[in-house]
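Only one protein chain is missing from this complex, and each of the others stays in its spot.
Here is chain A:
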Amino acid sequence: MSAPSRPALAIAALRYTIGDRVLFDGLELELAVGESAAILGPSGSGKSTLLSLILGMARPDEGTIAIDGTDLAGLGTAALAKVRAGSVGMVFQFGELLPELGPEDNVALAAMLAGDDDPGLPDRVAELLRRLGVPQSPRVETLSGGERQRVAVARALVNGPRLLLADEPTGALDETNRDNVADLLFALPAEQDCALLVVTHDRAVAARADRVYTITGGGLRAGTEAQR
């Protein structure tokens, strides 16, 4: 169990380039458990790349990224996978659910990948889905967009992550579903004892966060001024 004072996410002096383009230069961000933050930015500003770096899918040129106190630098593939499985939950824009699995299996998959040996996993998953308001269905393809996104949220939560990441989680939803999913997401830090980082285009969604940042000049600026 990590100490409560340890930040769920700590990014320091991050520098990342693609070719001769500097995407981040000296980017800093710290998120404590129970906090939420939203990052706004125009297309191509590096919002999704920042999530990739936090997930360890890409390596920074300089700087450190620590999740729940674990510095990702120097971790091997297996160790990174362990951090991702155990400490991070991720919600994608389009859910990225596997159509060949039902909602329960989609959620349980993440737990099993984290090495969850609990025989009561199916019950836990069913309870989680029920709590998030996902109706029972043999296939995710028969669920609505909002319901699918709730399944994706359940999948992100099933391992009890310290850090929840969401990449345009409401981008594919209508207004009603957008509000429902956004409300659900931003209530999670307090309910689930985790930190939430959302990247989005949507100011209305971002406004629900404790802190809002905009990517500009290779770093994060508090507020929404730079958003187009």
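Here is the rule we go by: a contact is a pair of C-beta atoms (placed from the backbone, for glycine too) under 8 Å apart; a residue touches a chain by one contact, two chains touch by 3 or more; residues count from 1.
FYI, contacts and distances are computed from a predicted model.
K.L.:
So which of "FtsX-like permease family protein", "Putative repeat protein (TIGR03943 family)", "NADH:ubiquinone oxidoreductase" or "RNA polymerase sigma factor" is the UniProt name of the chain that got left out?
P.N.:
"FtsX-like permease family protein"
K.L.:
Can you tell me which of A:A13, A:A58 or A:A222 touches the chain that was removed from the display?
P.N.:
If we include the chain that is not displayed, A:A58 is the one touching it.
K.L.:
Identify the residue among A:I11, A:I39, A:I65 or A:A110 that touches the chain left out of the display.
P.N.:
A:A110
K.L.:
In the full complex, which bits of chain A touch the chain not displayed? Write them out.
P.N.:
18-19, 44, 49, 55, 57-58, 77-78, 81-86, 88, 90, 94, 96, 98-101, 105, 108-119, 121, 155, 159
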